[in-house]
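See below for the structure under consideration.
One chain of protein is taken out of this complex; the other chains stay put.
The chains carry the letters A and B, assigned in the order they are written, with residues numbered from 1 in each.
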Amino acid sequence: MRRLRPSLDWLLVLVPVSVALQLADGNELLIFLTSAGAILPLAGLIGRATEQLALHTGPRIGGLVNATFGNVTELVIAIFLILEDKTEIVKASLTGSILGNLLLVLGLSFLAGGLKHEEQSYNARAASIHATSLVLAVTALLMPALFALSQDGESAQQIFLEREVVSGTVSAVLIALYAAALVFTLVTHEHLFRTPSAEEHPSWSRGKAIGVLLASTAVVALEAELLVSSLEPALEDLGLSELFVGLIVIPIIGNAAEHSSAVMFALRDKVDVTLEIAIGSSTQIALFVAPALVFITFEVAAVALSTILVFMISSDGRSNWLEGAQLTGAYVIMAISFFFVEAL
Amino acid sequence: MRRLRPSLDWLLVLVPVSVALQLADGNELLIFLTSAGAILPLAGLIGRATEQLALHTGPRIGGLVNATFGNVTELVIAIFLILEDKTEIVKASLTGSILGNLLLVLGLSFLAGGLKHEEQSYNARAASIHATSLVLAVTALLMPALFALSQDGESAQQIFLEREVVSGTVSAVLIALYAAALVFTLVTHEHLFRTPSAEEHPSWSRGKAIGVLLASTAVVALEAELLVSSLEPALEDLGLSELFVGLIVIPIIGNAAEHSSAVMFALRDKVDVTLEIAIGSSTQIALFVAPALVFITFEVAAVALSTILVFMISSDGRSNWLEGAQLTGAYVIMAISFFFVEAL
Partner (left out) sequence: MRRLRPSLDWLLVLVPVSVALQLADGNELLIFLTSAGAILPLAGLIGRATEQLALHTGPRIGGLVNATFGNVTELVIAIFLILEDKTEIVKASLTGSILGNLLLVLGLSFLAGGLKHEEQSYNARAASIHATSLVLAVTALLMPALFALSQDGESAQQIFLEREVVSGTVSAVLIALYAAALVFTLVTHEHLFRTPSAEEHPSWSRGKAIGVLLASTAVVALEAELLVSSLEPALEDLGLSELFVGLIVIPIIGNAAEHSSAVMFALRDKVDVTLEIAIGSSTQIALFVAPALVFITFEVAAVALSTILVFMISSDGRSNWLEGAQLTGAYVIMAISFFFVEAL
């Protein structure tokens, strides 16, 4: 297992370096780069801890744990961005995180797993439930966007109030459906999703896994703050637009944990966990966080296209390297386009 | 069978009540509510009569009969709305009827059936034919909408004439394809759609079933007129927008027949008939009625999203309570959004 993943642990040295730079009022670009770099090994630790935890809990709950803890990094970054009044970047980063999970994480996992194994199979039902959840999320994202277009005659305050009500109730429906999907897969129809028991035994105790998980998350929060506070000057130095950083750069940093875990499980031919991480994480973001923000149609279109691609590729319950390449390629195409767009 | 469905027959008392109120120039809101209430048990009678008829004809033709007679209520309401010059509400109610059948009728049927049976299976081919028909309808709805966008330099009269020609020919193509699908499922490839013969025997004669069907339809027409004529003042009292009434309220009343029949068949594990009712009814509306009216892109988008959801959920030929909850949830999300939209 260790052999399959080149250790990034030496990058942990960037944690004290970034903190020292910040305390010394150092160069903002350096703080940005060192804090971004420090998040990667921390994400790796989170990934390793969740893998161990998954061996204690079984693959499906393990995938849920992975998806949830993978999103903690993004959530922390989002909170610091909101505190700095950068809601446009937050919205872009949520879209980017969904795209990154659906296309890049899943694509690289299928690609890596497919280069090692000729063909990998997984539970098509689970994939289908996730894809349906994503379409529900797209519906929920699209409806308020259309709603926003049609409020000509009303006062700003009334629009604000109505939007709050719509977002709140739509979110409640989505959360109820998310809970329903968990009840379905974990309780009423659990036998449909049982995977053959792993021959592997955890090498960490449950306590150690949880401890590493929590500690890494705490340090990630610290680094996220450094990242956000140095964001603006660093962007100017790098010549990147806020939109590109929100859609591509921040999600890649924030999803590093899911990346490493998902690819790892694909290499070990446990694609069910990979799917749970990649699609499950997207579903969580889309269902819980996104309805509270009104998205622009373009972002919804990108998420909708990604959802269609994932559905087409995952509905047969099989994956291979070409499907991985195709998902990754779709991500690259979008990233190239985003790179030249100033604002939308 | 009777035990499964709480009888609404006592609501038939609203038929004379609503007529009396109308003759006495009574309160418009009361006329609206009593006529709406009176349609429900009539729809129940229509449902029961078509069930009986279905036992005489076999499930597939039975489903077709259900779909057709379920649409009669909506057709009658639409005719009275057009006579009152409320074409905007008619258009909204046709969209709403498609959404209601695809999401609410199918969703509640899958939910009810799925709570009683662990998993229900049906003919995936039939579902696929319906889904393809719906995409054709979406194409037909979308093309004239785009066409309407591009007629800058022409006179109003010329635009009107051309639109008539486009709508007419597109409708002719769709009707021909609908007939082709019937020939396919009932004649050339009928053996693919044969379902195991029902053990059940009809308790009504064919004549009684047809008689109840026709009589109920006639009374529904009477109540529909009362409903439409009291609509405007009732809306003001209730504080509902015309759009919401067209998209949500009228279709729910108009689809009550399909609702009760579809859920009933799902509970009795005859999901093939449920699908024929719910999707077949949508297909009929979309193919026959809709191309004559130019829809706004938003309504086409809602229908397209619903079609994608139904395709994703029905392509495996299996249903369960979660899929029912997901379809119903999508409907609730749309209804919430529509509630706050004044006009589109």
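Keep this in mind: contacts are C-beta pairs under 8 Å (C-beta built on N, C-alpha and C of every residue); 3 or more make two chains touch, one makes a residue touch a chain.
None of these values were measured; they are calculated from a predicted model.
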| item | value |
| --- | --- |
| Selected residue (touches chain absent from view) among B:L42, B:V76 or B:V138 | B:V138 |
| Contacts of subunit A with the absent chain, listed as residue ranges | 118-119, 298, 301, 305, 308-309, 312-313, 315-316, 320-323, 325-326, 329-330, 332-334, 336-337, 340-344 |
| Where the unshown chain meets subunit B, residue by residue | 124-125, 128-129, 131-133, 135-136, 138-140, 142-144, 146-147, 150-151, 153-154, 162, 165-166, 169-170, 173-174, 176-177, 180-181, 184, 188-189, 308, 311, 315 |
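Here is the rule we go by: only the chains that are shown with their structure count from here on.
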| item | value |
| --- | --- |
| Size of the rotation, in steps of 5 degrees, that lays the CA trace of subunit A over subunit B | 120 |
| Centre distance in Å when subunit A and subunit B are each reduced to the mean of their C-alpha atoms | 39 |
